[in-house]
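Shown here: the complex without one of its protein chains, the others still in place.
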Amino acid sequence: MQELARRVIKGDIRGIAKAISLVEDGVETVKKEALIDSLYPHCGHAIIWGITGPPGAGKSSLLDRLIEQLRQDKQKVAVIAVDPSSPFTGGAILGDRLRMQKHAVDDAVFIRSMASRGHLGGVAGATGDAIKIFDAAGYDHIIIETIGVGQTEIEVMELSDIVLLVLVPGLGDEIQALKAGVMEIGDIFIINKKDHDGADRLRTEVEYVLSLKNGAENTTEHPITMTSATLNEGIAEAYSIIQSYYTTILKNGNLAKKRKNRIENELKHIALSKIKESVDKFLNIDDRLDSWVEDVFQKKVSPYKLLNKKINKFLQEIDWK
Amino acid sequence: MNKNIRILIAKPGLDGHDRGAKYVARALKDAGYEVIYTGIRQTPEAIVKTAIQEDVDFVGLSLLSGAHNELFPRIVNLLREKGAGDIIVFGGGVIPESDIPSLKEKGIRAIFTPGTPIKDITDFIETVK
Partner (left out) sequence: MSKDERFRQKKQEWEAGTLKKVIDRSPERKAEFTTGSWLPSERVALPESGDFDDYNEKIGFPGEYPFTRGVQPTMYRGRFWTMRQYAGFGTAEESNERYKYLLNQGQTGLSIAFDLPTQIGYDSDDPHAEGEIGKVGVAIDTIKDMEILFDGIPMDKVSTSMTINAPAAVLLAMYIAVAEKQGVPRSKLIGTIQNDILKEYMARGTYIFPPKPSLRLITNIFEYCSAEVPKWNTISISGYHIREAGSTAVQEVAFTLADGIEYVNAALKVGMDIDSFAGRLSFFFNAHSDLLEEVAKFRAARRIWAKIMKEKFHAQKPKSMMLRFHTQTAGSTLTAQQPDNNIVRVAIQTLAAVMGGTQSLHTNSRDEALSLPTEESVRIALRTQQIVAHESGITNTVDPLAGSFYVENLTDKIEKEVWNYLNKIEGMGGMVHAIENGYVQKEIQDAAYRYQQEVERAERIIVGVNKFTIKENAPGGLLKVNPKLQEIQVEKLSRIKKQRNSDIVQNRLSALGVAAKDPDKNLMPFILDAVKDYASLGEICNVLRAEFGEYQESIVL
């Protein structure tokens, strides 16, 4: 086993941090895969949460309060806070941890900021591997805070055991957001800033949309709770709702189903990206692509005809058949 | 994909004058770096733990209260104690010229005083990274 993997399993902070950079940078593929392979047997202990919601919903502040609750229960917590990279410069300001910074000196809390680096879906491309690193390092809870841009953040659902969807009154487009499919992402709905005008109305709207989704009988499946992170109100209630939700999905088998589903998605993802890599390599060998483009451009051949003929050759080359 | 440079911009000490720190953070982002900003009043311990967890390449410290002679070297020393002496530390703020040599001796690699163009900072980063 690599030295780095050993350090991660031991819970060495710098080792964990370096391991995350390794998966994040993705340059040293072989080393990265070997790392994850050695860590994998040590994974599976952590509970993985996602926390998502529009910008300005107070996700980080709420998370800060939830970490307090987890720490009272002596739980070790890792946070992956994702912020967008600039599509123009690649730069990013990673500012989420600011609101959780009072936990910075607590050895049982590890906060890691990640830039999306062009990855869509509200998380970073390396988030899945970073979760495994924290899991193997012995963190009890791993919490992913998404960028928070809305309905495209499906991926957090695939990565987490429980997704908290944080909503706030006063953003003006609540109902639009609810209709647009953001609701599908959440397991637990948290209406933050409950002291602000319109919080109760928002709750009613959420209940209504959920009742449409679940059928009137079944609203308990998605708990709704109200908090104020800044006033520190409703946090203990939210925490106990999260805990009992977890117990429920653990018992009724939904958790195992989710996790298997996650593995399935991951396998597909790895397979696809590996095949894509091969395809890219295949297409670019000997300037083949250029000559094919020329052929299709000159109308010597149609795209389907060309590729159907070539593809068998390709599959042989990558030893697929 | 390649290795992105990560920089922690931190304000040790108690002063709340974060205009410069925020400007530098934003300008470094615009220059293509990943910048972690943690807000004002950070203890040296919190800064060092943050730098390590975030696996940054650089820590930029901003201080306007005059406590730089105490706090900047303390952060460098703590980093070394934690086995992270390879992280490069630079600083800025109201720092008298006469304090700069001793700060450099103590491991602060560069000091940028008010009025420094941002290009001086990015040049520094690109040279020593």
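For clarity, chains are labelled A and B in written order, and residue numbers in each chain start from 1.
Keep in mind that, in the parts below, contacts are C-beta pairs under 8 Å (C-beta built on N, C-alpha and C of every residue); 3 or more make two chains touch, one makes a residue touch a chain.
As the structure is a computational prediction, the values presented were derived from the model and not from experiment.
**Student:** Which of the chains on display does the removed chain touch in the whole complex?
**Tutor:** Listed by label, the shown chains it touches are A, B.
**Student:** Out of A:10, A:31 or A:102, point to the residue that touches the absent chain in the complete complex.
**Tutor:** A:102
**Student:** Which positions on chain A touch the chain that was left off?
**Tutor:** Residues of chain A in contact with the hidden chain: 56, 61, 64, 93, 95, 98-99, 102, 170, 196-197, 230-232.
**Student:** Could I get the residues of chain B that touch the absent chain, sorted low to high?
**Tutor:** Residues in contact with the chain left out: 13-19, 22-23, 25-27, 29, 37, 39-41, 43, 65-67, 69-71, 94, 96-98, 113-115, 117-118.
Here is the rule we use: only the chains that are shown with their structure count from here on.
**Student:** Which residues of chain B touch chain A in their complex?
**Tutor:** Those in contact with chain A are residues 1-4, 6, 25-26, 28-39, 42-43, 45-46, 49-50, 52-55, 82-84.
**Student:** Where on chain A is chain B touching in the complex?
**Tutor:** 13-14, 17-18, 20-21, 24-27, 85-86, 89-95, 97-98, 101, 104-105, 110-113, 115, 117
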